[in-house]
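Questions regarding the structure given below will be posed in turn.
The other protein chains are all here in position, but one chain of the complex has been omitted.
Take a look at chain A:
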Amino acid sequence: VRFKNRYVLCEVVSEDPRCRQCIEDRALGLAVRDAIARVHGDYGLACCSISFTVKYLNAYTGTVLLRCRKDSYRLLCSALPFVRYLESRAQRYPCFLNTLHVGGTIRTCQKFLIQYNRTQLLRLLQNCTNEEERQCIQKSLLSCSLTEEQSQSGDEEEDDGTETD
């Protein structure tokens, strides 16, 4: 018998390109907790923060993986739309969180993320202007897989970062 968790995969969307660089796990955790407190009150905040952490954060793509208990993931998911800004180093960046996937394990979220990144890369490929960038994207598209995730996911995210800038 073990504790069951839910992993919520989100993407931080904002207009300001500086916002992505300043994403950090503490700021995001605070913002999400604050939203839960505003929507569900003290009870909701207490329920959700039993096993609440930011498990994975990617500043280049703005991908965030949150963890919470299975019993309270509904409270968390329904409060995510109410996150309006991220605050870090006395700067407020307006943004919103877009939920991509809710999974029971990190592995399923990772599989989804790889698929999602692949579609995003395809979309970037369409908007490519430079031949070099095109080659880069095509190479990373062909090389994304679950087994070699540590080195490759770093590659594909890096390319993603250069294109979006």
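Throughout what follows, contacts are C-beta pairs under 8 Å (C-beta built on N, C-alpha and C of every residue); 3 or more make two chains touch, one makes a residue touch a chain; residues count from 1.
Quick note on the criterion: contacts and distances are computed from a predicted model.
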Just by its UniProt name, which of "Ribonuclease P protein subunit p30", "Succinate dehydrogenase cytochrome b560 subunit, mitochondrial", "Signal recognition particle receptor subunit alpha" or "IBH1-like N-terminal domain-containing protein" is the chain not shown in this complex? "Ribonuclease P protein subunit p30"
Which is it among A:Val54, A:Leu100, A:Ile114 or A:Leu141 that touches the chain not included here? A:Leu100
Write down which of A:Val54, A:Cys77, A:Ile114 or A:Leu141 is the residue touching the left-out chain. A:Cys77
Where chain A meets the left-out chain, the residues are 13-15, 38-39, 74, 77-78, 80-82, 84, 94-100, 119, 123, 126
